[in-house]
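A short write-up of the structure that comes next.
Every protein chain of the complex appears in place save one, which is left out.
Here is chain A:
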Amino acid sequence: MRLPPALPLLTVLALLGPVAAGLWGTFSAGFGHFPVAGLNGPSLAPFQTLWAWPGLQTSVRLSLATGILATVVSLAITVLLLAGWTGTRPFRALLRMLSPLLSVPHAAAAFGLLFLIQPSGWLVRAVSPWLSGWDRPPDVLLVQDPLGLALMIGLVVKEVPFLLLISLAALGQIDSTGRMQVATALGYGRIRGWILGVFPALYARIRLPVYVVLAYSMSVVDVAVILGPNTPPSLSVQIVRWMAEPDLVQRTTASAAAILQLGLVVLALLLWRGAEQMIAITARRIAYSGARGQREAGLRVIGLSFGTLSVGAVLAGLAGLLVWSFAARWSFPDVLPDGLSLRNWQRNGPAAWQTLGTTFVIALAATLSGLVLTLGCLETEERHHWRLTEKGLWLLYLPLLIPQTAFLPGMQTLLLQIGVDRTLWAVVLAHMVFVLPYLRLSLEGPYKAWDARQGTIAAAMGASANRIFFRLRLPILLAPVLTAFAVGMAVSVGQYLPTLLVGGGRVQTLTTEAVALAAGGDRRAIGVYGLLQTAAALLPFMMAVILPPLVWRNRKGLQHG
């Protein structure tokens, strides 16, 4: 029996259906058609309200500036690290941290960072008062600053691991070692040789993920709530606030702002695209100049320092959460609490435990159904000899490129009208939109890399296509499938906006709880939730590392995936 081509169709539907429906809802409400509130458009009234909002200019500037700057900085750190340090010992040490770092939810990382860098945080405490002379925290605006610098740092520490991991996967496909050997033989310095010889080919392969980082950074909500300014906030945060207003008409303002947010992202992508071409022209000129660039030790040091800093910041932040979750009295400028206590865990534990359950149910449902669809797609495509084209890739990335704040408000109003919002399953559907692309991206390589001759042999021995798939291919691919599963789980655990808007408050996960707690600022409770959130995302990764060698302890060739 052949697998029905229904699976690819279903996947595209699960991937793009909610996005399309959501955008439709956003656009109709944004142009004043919102029957639930008694508005029968079209009208430009929502946009007029939006233009009249005095904070608009600042919040638009914030979205653009923090988004673009965070992407530039993340990419620069990634490039300097890869160019200056590939194959070295410190680089391998950094690599070991990558997957776990990637799975740390954005909100948890932001909380950790918050405690690290605010004026009463660990960094200031470490030098106070013996060095700084401060016996009370300095009154300076380090986090929630009007320029959004803290927000930007919060984004960079999470995006660098993402870009590094994506780049490493792509480097394997472009023979970077060979390219570097040629460059070195020609006398080029490490960084210049890498940038001229390897980067162009690499960038062509990581262009879409970079766009994802750009779109995400411009429209992020949870990190912005924790680290971003509030007078006024960035545009996406303001959209969510308008969505929560008791006056339903404000939803149309939110929708108009969502359309603006979408426009901003498109504009930024176009700008980025233009910059790419200009950089390409400049780089070509540099390449033709023939300069070899030998003195670049400084650049190498900068790359490694920033790379280590961003990794270190996340780790130190998590350590801060850990200490806070056990802290008894702890006042400034003490570096450590006066005593440790289990009370915070006893107080928050039971409720958090229950929320952990919901978080896992949603993540499991979204990831497992996503896995069935993705594997089904890959297998169907293989049997039909289809290949994932450039266009198909864009399709896959589309839900990640369209800002969440642009289509989730519309999705919520639509679900409300058909009466299935705030159910667990609606949330699972919303999560799948974001889980599916990552599942496909992490399975694409390993699935295609499978040695097809094993299938040929099995077929020659009379095995059916299904039997080959279930008995041979899947078991052999256990390790990559588990890794993809872990990625999917981490993506789902970290989702804030889909859970908040589609779940309508009835569906609570560790992430929505932790961000709600941020309003209260109780660092002990935030510590407990932030750690559990991280654990929920990390656990599947540990499973993916531990399980294959156990299952295949009698299959030497499969033990290392």
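The criterion applied here is as follows: contacts are C-beta pairs under 8 Å (C-beta built on N, C-alpha and C of every residue); 3 or more make two chains touch, one makes a residue touch a chain; residues count from 1.
Rule of thumb we're sticking to: contacts and distances are computed from a predicted model.
Only one chain is not pictured, and the protein name UniProt records for it, out of "Ligase-associated DNA damage response endonuclease PdeM", "Sulfurtransferase complex subunit TusD", "Protein DltD" or "Putative thiamine transport system substrate-binding protein", is "Putative thiamine transport system substrate-binding protein". Across A:Gly17, A:Gly41, A:Gly392 or A:Gly504, the single residue that touches the chain missing here is A:Gly504.
When the whole complex is considered, the residue among A:Asn230, A:Thr282 or A:Ser305 that touches the unshown chain is A:Asn230.
Set against the missing chain, the residues A:Ser103, A:Gln144, A:Ser310 or A:Thr405 yield one that touches it, A:Gln144.
Although one chain is not displayed, its contacts with chain A can still be listed: residues 36-38, 53-55, 58, 119-120, 136-137, 139-141, 144-146, 229-232, 244-246, 248, 327-332, 341, 347-348, 350-351, 416-417, 419, 422, 504-506, 508, 513, 516-525.
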